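Removed: one protein chain of the complex. Kept in place: all other protein chains.
When the chains are written out, they are named A, B and C in that same order, and each has its own residue count from 1.
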């Protein structure tokens, strides 16, 4: 949090059919459905999140990610970072407060990878779901499905991740926690963070702009990853891969698809990062192990199924 | 234990190179090396097993299983079962006491699948390894690798599993715990047991006689299956598939290969069976899910890599 | 299963208030409520059990256990064991089929400890709850509370456990799996089994006859024991001790009380037993560690709170 960016605060995803999407994000993943706005967008959150929402689903003709937002410490920080983005040469767009219910003014910019990101300082604080702020129980008893705890990060594919990392590091104060480097020393992948987490957002180099690989949600244990796998099977949900471990971050994970073809990850564990840590490096000749620590080989689908 | 058969007591496996095999079975799998006999065979066991050994490795030109042995309650039971096998029409061979160090007289027969099985009543009781019989600690502190607890079962491929099951059930008192049945009602797979375990030995129908699919070893937890997966990767061991869950028995599992190409499984959990239970049935159109509950599709290697 | 006894099949418990008891056994423990009989007794079972019921609750003025029943292989076995009990000098009472809904003829006897036990051969098979017999899922999605898998065993206090063990071993074919022995070599505790489980019933020596210490239910994992502990706290249920591990059997456990003061255990893991195993022995000077492996000291309540 070198420059006041706190965490990934929301992601807006395009889905082909809202009811089917709710079966996935609410009933299977276990996010809490918060409300539907006047545009028909549905807001959800993980039960441990204190702000009003973190996932926004928008019905559209094609799947993918509209934008990802980061919360910052204050409106003063928001002003500073907006100024810094402009000075860095970014096109910046202001979205007025209230365009997302309960969310303050958003400052939107496009990264070199072609993805839209936003910063915002204010969102309605509704507290953790199902537990009290005073003498809180360990967890709410009426969670559904995988009981996902929070929206954690996105993995995005696009060109010029080198430039995108520079932007996030220099302007927004992110750290490079982990990277994949090819024999020429060029970044093929970058995992960056504004906090102790191994990644708040990650990028893989790819010629096509603005591609979405997955949104990831945090579980607490490897047994919950197994439970997630069982539920994927019981609900005839399309599995990508897992349960397994990543080499990068060493998180324990499973990937599957929402009914629109957007990939979802649930995971637990993984290494921690502090801002004085050197980045962990994986080399492209070990890319298979970097991605899937046990299989040590990539499946084609993981590299090419993007929305 | 309807007719006095207690448990799978040993398996003799052929390996191409003994030192490499010991790296696998002793250092990676974590079996206890017991001794080497005058033929150069090496004896091992899981630390919770009370008898002297359960795995015998024999250096040979081709991998595979020489035989699998079951312990019975007494010499009287052994005599009875020998008689019953002969009456059932089996060719029976007697192996004298001491042919395997510390093991009494063995009664050997060939099943219709082409595999050799043995019954025996006596084996030197050396107690659990590393813990006392009086006030025992929960586990020994100096186990290696995956810390496998016991040899659990084998999965074998061969023709006429219907006839083989009949032999095990009628003559030896095994139960059919689970089965895979094709649309004509014919058994494609059979999991049979003499105890509460979901399988003490399992068979898959296959035209080739005497094929070995895997020997399986028991772990205690899903976290130990993850640890096994990590060790497989760290030691560059050839992975087959996992961590995952089976549909059949619902055990949690990982498969990998020894340096000779013999498949090894470590697993935990799984359903229990009592002799008054109806067999659980899986249908061949759901064979993928029956074998790999999460992936719901078979990999070719699982069906064809046999020794 | 040397003489045809399969498993603990049921326990009938006295409770002071049926509604409160159902909050405990159905909603917290997660047993499936099956039906209420004409006497007002309520029948329940763990979801993995194939027979109609395993727990019977009877409203009464004082808590405790009415009787515990074991299922045997067949009516022929039941006749044999009845005869053997009589020859051993036991008073035997026959309870006609149907006295418990769906249960066949029961043969009841009193053990020297003063507890009533029953044998029966037939109980309506209703299959596992919530999963199919064909292509079964790993678990049902709509279980409550601790999701207990099965009734596992009882621990009972009374005089002359030596004589009681002799009866169970000699007449009914049980094995002594574990024992606590005092410096004079006298049994202070005995854990006996008819199967691979470390205990199907256990006894602690105590001058008062027919005392009930706890009924125990099986969970699958240490994480489920934690979840049970959390639920105990969330529901303001009276905790005895745990989560912890036993020295005896090395099971992982937690104890708590039903609203009538009957103790309940949920546990996972634990050592396995085969009939050729020597009994594991704990000495009374290590009784604290034998009971609570981590604390290594007994709490007074554990020894004296009996019903």
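Some observations on this one:
Keep this in mind: a contact is a pair of C-beta atoms (placed from the backbone, for glycine too) under 8 Å apart; a residue touches a chain by one contact, two chains touch by 3 or more.
Keep in mind that what you see is a predicted model, and the values were worked out from it rather than measured.
Although it is left out of the displayed model, the omitted chain contacts the following shown chains in the full complex: A, B, C. Annotation: of A:25, A:191, A:222 or A:267, A:222 touches the absent chain (contact as defined above). Within the set A:50, A:116, A:143 or A:239, the residue that contacts the chain not displayed is A:50. The residue from A:38, A:91 or A:133 that touches the chain not shown here is A:133. Screening C:176, C:232 or C:306 against the full complex identifies C:232 as the residue touching the chain left out.
Where chain A meets the chain that is not shown, the touching residues are 1-2, 6-7, 48, 50, 71, 73, 125, 127, 133-136, 138, 195-197, 220-222, 245, 247, 250, 269, 271-272, 274-278, 280-283, 286, 289-290, 293.
Listed here are the chain C residues that touch the chain not shown: 222-223, 226, 229-230, 232-233, 239, 242-245, 252, 254, 289, 293-296. Within chain B, the residues in touch with the undisplayed chain are 137-139, 141, 221, 223, 230-231, 233-234.
Here is the rule we go by: only the chains that are shown with their structure count from here on.
Shared numbers divided by all numbers used gives the overlap of an interface; between chain A and chain B this overlap exceeds half, so the copies present the same residues. Inter-chain contacts peak for the pair B-C, counting C-beta pairs in contact.
Each chain gets one centre point, the mean of its Cα atoms, and the points for chain A and chain C are 48 Å apart. If you average the CA atoms of chain B and of chain C, the two centres end up 31 Å from each other. Centre-to-centre separation between chain A and chain B, using Cα means, comes to 44 Å. Within chain C, contacts with two or more other chains are made by residues 138, 221.
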